[in-house]
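With one protein chain removed, the remaining protein chains of the complex are shown where they sit.
Labels run A and B following the written order; every chain starts at residue 1.
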Amino acid sequence: MKLVIAVIQDKDSGKLLENLVDEGFKTTKLASTGGFLKSGNTTVLIGVEDHQTSEVVEIIKKVCKSREKMVTTMSPIGGSVESYVPYPVEVVVGGATIFVIDVDQFERV
Amino acid sequence: MKLVIAVIQDKDSGKLLENLVDEGFKTTKLASTGGFLKSGNTTVLIGVEDHQTSEVVEIIKKVCKSREKMVTTMSPIGGSVESYVPYPVEVVVGGATIFVIDVDQFERV
Partner (left out) sequence: MKLVIAVIQDKDSGKLLENLVDEGFKTTKLASTGGFLKSGNTTVLIGVEDHQTSEVVEIIKKVCKSREKMVTTMSPIGGSVESYVPYPVEVVVGGATIFVIDVDQFERV
């Protein structure tokens, strides 16, 4: 058995858990904050058979991969606080830090 | 040293911590939710000497073992929302997922 500990962004956690459950994996979500990634993190524990490790890591990578996203923001023009125009900005979202740890003994009761 | 990570039901956590403390074990409770078990989970960390691992695992199994329990529920009879009768239903409560992990280095300061 391996224990996969993944620190991901909150906003990716719903989709990640859905993808993992669809493939039959059991997960536990821990509340967590800041650090490895920007604030608003979730730590997820997933217990897997050794041969399933790469499948779980691939699912996390696919769902949580750090990617650029265009968001529309509003900004004052020419210093005047009265003239705002919407304009697109590229931000980086997502990202995951994944630790795979060997499990000596595993029990479900 | 081993680190025992146990994901248990919230409602079993008070009794489990009491049993572990009685036997001299030190524990840390992490907030957690859903996944391995039904929602309302607690994750407990317990650092133990190698030879104490089976004692801790046995305590967790004894306290948190998944078991059937009769609960009384109310339900409409014959489709009429006005005629409810209390009746007993068997539900499964408890359960634990336990990971035992080898610890390279342990320090208490």
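Throughout what follows, a residue touches a chain if its C-beta (ideal position, glycine included) is under 8 Å from a C-beta of that chain, and two chains touch if they have at least 3 such contacts.
Remember, it's a predicted structure, so these values are computed and weren't measured experimentally.
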item: Which of A:N19, A:Q52 or A:T97 contacts the chain that the document leaves out; value: A:T97
item: Full-complex contact with the absent chain, from B:D22, B:E68 or B:D104; value: B:D104
item: Listed residues A:L17, A:I46, A:I60 or A:V109, member touching the removed chain; value: A:I60
item: Touch residues of chain A, complete complex, unshown partner; value: 2, 5, 7, 30-36, 41, 43, 53, 57, 60-61, 64-66, 95-102
item: Residues belonging to chain B that touch the chain removed from view; value: 1, 3, 17, 26-31, 45, 47, 101-109
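The definition used in the following text is that only the chains that are shown with their structure count from here on.
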item: Geometric centre distance via CA averages, chain B-chain A, whole Å; value: 27
